[in-house]
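Every protein chain but one is kept in place in this view of the complex.
Just so it is clear, A, B and C label the chains in written order, and each chain counts residues from 1 on its own.
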């Protein structure tokens, strides 16, 4: 349920409404839309005195939210959310490039890649320190040492850091080093983890589950939003289908679909979505043309010797070419990159 | 198996090789690549005297074809195939727009739509006269009357006609009226039909089966090519997945994947791939950015009253806007539209 | 729409109702259910004078059919359909075994397999003479020669023959030799073919499309039924999913689902559904336990040398064991085998 205040309502009017709502045992989520205050209600809404609330001073209307995802919906907030971190704005006029290796493998290789991606226009550095691996016998990442290396790369290059967090108890540690917490595809419905990042105030890059529908994806975003953290980036990274030539199938439809259903920024990960370096450039351009707000690309100074995901990783030269061509497409859709 | 002739080999050399191959009970498929004659061998290749053939005058090499699709493969022909029909070239520098209603519903509505799509830059008109419908109780199309209406629209507007053929015995009739025979998604593995269109010399737009892999798609193209018809357009139209917000999932990865595996032109159908008019424009731009050679779009002067597929059909104004925006993306990837 | 006549209504009453319905430009489909005549209406039902029809002599009620598949639905006919061919009844108390090689490879091997499967209790012989093959370069079957061999096997063993028909023009030829026409998974939505077998009166084994929903499957059956042929067997043969350890995923849920939605017999093909001989026996027993009316099993005297589908084909000994164990399960669910 959403209470929309009139444009001319005063702050006192809104505060009074909130007080009344709270007295009913409900919590509220307040936002501003085009000069009107919106008050979202959370909790048990059975028996809500809609009539009485509608009659309070300054209230324009009390309306149900039709989507099961409420705070994430366009109904709730019709203007695009722009998430600003330092001087990087995600969801605005500029398409943001996030690039880096699958895993942090060591200080020298990471710094080398970081400098190179910065050079050709990336504004964020990706790299895993904690790695979710299908097999218990695969290498599981450098852990805190990896985080320290990422922080050093930020220090030197100014790139913002995106890195994965795998469990609630890792949230404080990773938050110390990272600018954006990544939730991986296998954790999209890890509710205790969604809860934990929802209570932090860190920007979160939420990857779509490889087996999850668009609506389930937005409901997972809703978990984070409803715990108080409004800084959510949605990341389409390919879904699992019967096609086996590619590792996953990029759901390009999801880009405009998420944009029509939600106000949150949408990032696309063409590396996991294709699993083949030879396809990444074309698919990246497609993502930008479809309206993506950012790209998340696996880049490594020496992909043939990457410790994981080498097949889908670009080398520096390929990434530079991708940036050049994707930028032209960004201009064609009225954006910079 | 493929015999590559030397650039300086004479026509007599090639003819002699073909004669020898034929004498082994094999048939041949001859093509030209960058000035070299290629002789593809079909039939039972066990016990092929590779040594002897390699030694014939003018032969550069005898090589196996690794892909199960042979004539369709980049190995067989590494330059892009450009299919020219009248003054329209598909697969070249220009991205081609094919537009029109799902079904031909009558003379007036079709002519109205045809004029309008021509006006904003379409070069081909789509529309079904024979309609494959999931239910036997749904309307099945105007049949030959629909073909006549399509032919009249071509007469008046100069648009080329793409329309569906559903069975081998319809091929001669539809060929009389159409410029391109469309094979629908449910017929991608209808082998007698592939055989029949393969023996005609008509251009064929082959739609990918909604749950067929890229390799199966190319093998179906191979059926047509191996029966002698080299005029094949591949059409990605979305695959069936678990996602239900959209009608299908456009496999955007397939665009560059088909381009790396095959020399054939690739068309994308964003209307069926999304099933939602609101998503068609964004996805069309994505397809062009990914390298598609053409778009196949459902357009109707009055979508709300279309007899079929109304939800995914654009009106004239929306199609005009799509053309304008997709053209900018085409320019960004070095093409016209 | 369905008109249900009273039990005591006379033939004249029914004939009069049919005449009236025909005079409205509608066609009818008449059947008998537990002594009541049911008159199904087909055509444009807008403006149907339900009131007037309800008042005719002998009419019990006029009721809408809610399912898009009408003649195939349990609503239309609530008792199980039993299809009798010679002395084999499919859909009744006995679970029927159909067995044989993927393809007819020659006279001797077929007769050998036929005798062996007869010996252990099969009542029908399967084997392909016309083979739909993914690649144009694969062997395409013995055609009419294969049909003749099948007929000879019937002559000798008394087994009924199930074999595939691939196009409308093959229907008369195959009908001369076969007892049951098989429509393959790739042809489930080949509407001209459904139409053609619908106009024959031959029993049809309709395989579910590997990419088709249960509802689409029943709509394809409806095509056959609505063209006048009521002798339809539904065959679940596995659907395409992301799982790659098996060739397909047997949709065991579909067995009771089809039984609750439709009155038609349900056959299961564990050979294609698994693609692995080692899994066929367990899955066959599961099918019988779930309520299948028959099994379609690939059996070959020498699977390692089968020309197609060898991996999923049982040898004679394995098939005998399957029959023995499946029979015990049939007894456990109150049936014979």
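Basically, contacts are C-beta pairs under 8 Å (C-beta built on N, C-alpha and C of every residue); 3 or more make two chains touch, one makes a residue touch a chain.
Please read all numbers here as calculations on a predicted model, not as lab measurements.
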item: Partner chains on view for the chain not depicted; value: A, B, C
item: Contact residue for the chain not shown (choose from C:186, C:285 or C:300); value: C:285
item: Option from C:94, C:148, C:175 or C:213 whose C-beta touches the chain left out; value: C:213
item: Options B:241, B:262, B:284 or B:312, residue touching the unrepresented chain; value: B:241
item: For subunit A, residues in touch with the removed chain; value: 42, 68-70, 132-137, 166-169, 186-187, 189-193, 210-211, 216, 219, 222-223, 226-227, 240
item: Contact set of subunit B toward the excluded chain (per top definition); value: 211, 240-242, 244
item: Residues of subunit C (touch criterion as defined above) contacting the omitted chain; value: 211, 213-215, 239, 241-246, 249-257, 259-260, 273-274, 276, 278-279, 282-283, 285-291, 325, 328-329, 331-333
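Definition applied: only the chains that are shown with their structure count from here on.
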item: Of all other chains, the one whose Cα centre sits farthest from subunit B; value: A
item: Between subunit A and subunit C, centroid-to-centroid distance (C-alpha), Å; value: 50
item: Chain centre separation (subunit B, subunit C; CA means) in Å; value: 34
item: Multi-partner residues of subunit C (each touching 2 or more other chains); value: 240
